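All protein chains but one are shown in place.
The letters A, B and C name the chains in turn, as written, and every chain counts its residues from 1.
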């Protein structure tokens, strides 16, 4: 029988997240995967930080389901097959009340970039036998996790030397803007304008079921606004702490606010972080050619910008949409293994 | 038994459309509805120009189907019920090779605004007992027809004094831009970049069936580009006579081209045509609150701009999407009847 | 330029349909297509009777639409290309209040089989230069029209010597029974049990728009019941003149009633009409492999029964569902042309 890796459920109290604006807990539990040989060797291992998509946290990747591996099973299989080097995989919890932090520092949600870069990485390096070097430290993920991977690596190449972004949020006019008119329509189930948003935030983001199908459409725009265009004083003035990139009643685009979002758009960050991008040992992007959020287009644009700057990258497309593509994680771990 | 109106099938050879860039016919057939009393009276009547949606022409409104009125049956019923004044209704053909002209003059398609304003209106006034005054002449339609109604009235208030726009194309970042990344994905069924577009235009826009479901997605962007951002010399240089508002291979937005589109966006034309809008006797907009192309949002933005300028309008929303809403024509003809 | 065929719009007052139980008109208009050479020759021509699907009548096949031929254009093209022999094509109107007669005699709807076989065929033979022989007379259609073609030919091989059935209703447990539980759910929008059905029939089958999306689900089961399990006295006792093959409130299957339906199921009629089937010059069935009503399975079962009896047939499947398959009519007319 194949030797298996071990899952450690870590608990960590973050200084970065203390007193965050959404009163989310600073203590977070998250799984750490240790490779099969970990306890029988004295080796040090590369580390991959695996970021979850919107509405996800690391622990959910341990959920069991029929005919579909969880991350523990997947990593064991990949390691056993030789496709993947033995490595430590960290699955952080960067959840917020609104469903996600995009792994960045924001006055609307908290300092999640700091949490990962300044706290988790040192903590893991201290407590586990890692190879504590950017050339052996990867960041990866899908969807919002793919966004986080791209942005964290671009901004912290000395921390993360390898980056794998699967269907990561980018090219915001294509992946987010189509939701804005839907938001206008959907939020009216809860009232008019600011009041409706206030009501939604106060009374709808909870465990009460069933949720209407438009619930996540609304929540996603709220979460992104809290990350990209926070309005820290907003709780007092209008009942919520962010600005939306459109008029809340008519839907008219607010380009001033949207330009704040665009500063966080990976395809628009390439110029600013060009130097950093050149430092990375691995830039890997993939996406399904039918991605419902057009993230394959985002990846193309991102890669095209790298190409024009002659920065090396690997770009793949596969025959799928945005959902049910966890099988693509195989490629992520193969790519990391090849380059670390 | 109720007396019925008469349909005349007119044939008209247009000077405006002669030698149009797409080699579409200059001779067009179109139906004219004459009200029940027309032949038994000597009265003159108001006239409504009823513009078809994308891929439609006036004659299609005479198609028969089960439990659904065609325009002839509808106008007879509305007239008989007293909800509608007796009036003449003209159903033009402004079709192009690409599925529609948006009823404007374009170097990419031809001079369809001239065709209607300078040729059809005088022709109808000359050949039928109309009340030849803008206060008795309406323009109306749904979808692209609603766009045409809005634009023709804004630009020609001395011709059309009443305008009814049902789910008219407006707020282009919401109604058109979401299609752009799909275009990139879809056109690749035919090859790469310009070659794929050239192939599509040459070999796919024809009567061959079946068409794949993405056919109309592609065609719609092509048609709009031919109206809003024509490139008259393009046939020679790249095989098609328009510019697309995005890079054909990566999908990266081309804001220079898209700004050409935006000049034709009704919500952005309000400022320029403010004086004209004030001349109109009726500005009526309606849209379904679940319009798949977000045209209810467009209508809200349009009306909000009028409101801020204190220009009178009537704005209605109804509980439906974009399709199967011909029952809303009842409201159009009621509104015209009230105001003409 | 290619010579074109002519459409004659016939009006015919049927004795068979007089005093039919649904008070549908006995006078029907229907198109007759005469081939290009008809008026310049003295030839006699084969005839194809082309039956419409549920909710359709012959005239609808003349509707015009963008990039899609109507029957006139199609027949002209097929004839010009040589794929189709010159022939007369008759497009009857066998509509009922409930949306269709299935082209059979029923105490619930009227004698539509008689109408076609005993009235239309002689009328056409008398008034047009036909070759009045079963070997030159075909019956064809799609969906309910394909059902009609199969049943009329099976029962009247001396009238129709050729039969083409595209996605014809058959194997009723697969094509109709899945709708029964939906009916139970849907009809409750109008009340409970018999009262709901009575209400629906009295107040909902009309031109009022919009219709809810479940409208046609309900109507289809009503129409089929009126054809297959009529209850002529039912108007008085329960408000509608048919029996449903399930309990109207619980949905429990009523096998006694359903067995009446099954007597009309083509796959179950093969045994009874074996002799007649052997007389046919052409038995052609086709269906899309993703037919939403499982009619490709029905066609397979039908053909398998013929195979076991060593009756000749042609069976084709194509890559499509049930809708938008009018391009398959090309095959129908090719097959008829080969065999007549």
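The rule we apply is simple: contacts are C-beta pairs under 8 Å (C-beta built on N, C-alpha and C of every residue); 3 or more make two chains touch, one makes a residue touch a chain.
Bear in mind that the values here come from a model prediction, so they are computed numbers and not experimental data.
Put simply, the hidden chain is in touch with A, C once you look at the whole complex. For the chain left out of this panel, the touching residue among C:25, C:178 or C:212 is C:178. Here the missing chain is touched by one residue of A:91, A:325 or A:340, and it is A:325. Interface note: of A:10, A:24 or A:69, the residue touching the hidden chain in the full complex is A:69. Here one chain is not drawn; of C:300, C:322 or C:339, the residue touching it is C:300. Think of the hidden chain as still there; on subunit C it touches residues 171, 173-174, 177-178, 180-182, 184-185, 188, 247, 249-253, 267, 289-290, 294, 296-297, 300-301, 304. What subunit A contributes to its contact with the hidden chain is residues 55-57, 59-60, 63-69, 73, 95, 99, 205-207, 209-211, 320, 324-327.
Please note the rule applied: only the chains that are shown with their structure count from here on.
Among the remaining chains, C is positioned farthest from subunit A, on the basis of C-alpha centroids.
Subunit B and subunit C have CA centres that are 37 Å apart.
Taking each chain's centre as the mean of its C-alpha atoms, subunit A lies 43 Å from subunit B.
Mean C-alpha position of subunit A lies 56 Å from that of subunit C. Across the assembly, subunit C contributes no residue that touches 2 or more other chains.
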